[in-house]
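Removed: one protein chain of the complex. Kept in place: all other protein chains.
After this line comes subunit A, so read on.
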Amino acid sequence: MSDAMPNSLHTGERPLLQTIGLTKRYGDFLANASIDIDIFPREIHALLGENGAGKSTLVKAIYGLIQPSAGEIRWQGERIVLSGPSEARARGIGMVFQHFSLFENLTVAENVALGLDGKESFKDMSARLEQVSKTYGLPLDPKREVWQLSVGERQRIEIVRALMQDPKFLILDEPTAVLTPQEADQLFIVLERLKAEGRAVLYISHKLEEVKRLCDTATILRGGRKVATCNPRQETAASLARMMVGGEIKEVKAAAGRQTTVPRLVVNDLTLAPDEPHGVRLDHISLELKGGEILGIAGVAGNGQDELFAALSGERLSKDPGTVVIEGIAAGHLSITQRRKLGAAFVPEERLGHGTAPRMRLSENALLTGHAASGMVRHGFIDTAATLKTVDKATETFDVRKAKRDPEAASLSGGNLQKFIVGREILRNPAVLVVSQPTWGVDAGAAAVIRQALLDLAASGAAVLVTSQDLDELAEIADRIAVMFHGRLSAPLAAGEATRERLGLLMGGSSLDQREVAHAARA
């Protein structure tokens, strides 16, 4: 554990922003309990904590979106009460949101204008937008509508919008969650530059390696309280994780002596036109997955992962049955239920609305995927006891924390709901599990449980296909990793060979072969 006063660097210097005893109460629930934090100019300050630790509440209070129940915020030594985000912006506090606060059907320039105070004309603003985006190397076309842009470009809008207010202090909420490693590197250059200009940055991230590399100070929250302030460069990722969780995180471990057996999931030259305007065309995708094996599919979101999931799960059917083969049976033309009967199970990316019906109880949600092949229906009637038993078993096996025995799906936190969904499918003992973004937005503890469950499932002989944007996750669990780009799937790399750099290049669309050849030629 580190001490609480590591800021010897800053002795004598006045903090740019301080919170003193900041507390936010929602009914009986203490989202923030008396949090003290000091942020200095020329500092990139990390804010760490699991989901629900109170990070978002804290930054919302600093940005004036919510009013603290007690405690105070000091800006350049002076106590301030923010009436709202516009006042925060006027004082020099900017924020880039995790879920982008953009307007899909408005243009880039209109989006930027909405984030400013509107004191300059639209024309002047557009000119300044161009200038700022050029200065910081964040190119943007002001006339395009947001729905046409990639995730990386969308984030650029947010950052440029914040920078145009010339903030002294910038809050970034998980900015790299959706970026390729190369895009993230670009962002780090911008952040270093902001720091050099004398600004302060508050940086929220789950990626501890990134924090160690970039941040000067880290404040760690747990259960709404501050547990430590430390210099992340003097910590290890494991020690930071320990402080976040308040105990050891179980090391994810593959069972020894895992045997790969017969191919259980085969995709043969699958080509599928998109069924919606912004869809991605699947382009000659082939893969083979044996029992006992985990195949990871990396790639930036929107490169055909959703379409591939739909084609594998049977949400979209292929005219040629032989394109998807489950357990040796051509299944490209079979429905979801028929594929489940063959022993396949599916966990989609979106937990609420796709993985579960939000307003239905967990037992009903268990029935929704289990009705075909899990004995929950007898003579056409629902066996309520069996559905409840599934809930209980998933709760127990996967440590799902919930208020009552059988609550509505929407009432669970993201991590717990994800544990339930993954558990629900694993308890069916599938031969093939296709899972998309298994731990997206899930805290470290729950993520470890889910990853371990996937490894255990593979160890028991099932074939597991994991789509994820989190390269660390894939490195941890996958035996082989392939990359999707523009609807095409690269040849899989063995986990040992799949370095971040090679994957990053593939994710950006470079063909690995050419680079390797060029490399070899030079050598």
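A few points about this structure:
One rule holds for everything that comes next: a contact is a pair of C-beta atoms (placed from the backbone, for glycine too) under 8 Å apart; a residue touches a chain by one contact, two chains touch by 3 or more; residues count from 1.
Everything below uses one rule, namely that contacts and distances are computed from a predicted model.
The listed options are "3-methylmercaptopropionyl-CoA dehydrogenase", "Dihydroorotase", "Type-4 uracil-DNA glycosylase" or "ABC transporter permease", and the UniProt record of the chain not shown names that protein "ABC transporter permease". Checked against the full complex, the one of A:G21, A:G84 or A:G509 touching the unshown chain is A:G84. Touching the missing chain, out of A:A33, A:A113 or A:L506, is residue A:A113. The residue from A:T135, A:Q148, A:Q234 or A:T337 that touches the chain not shown here is A:Q148.
Hidden from this view is one chain, which touches subunit A at 64-67, 84-86, 89, 97, 100-106, 110, 113-115, 118, 122, 145, 147-148, 277-278.
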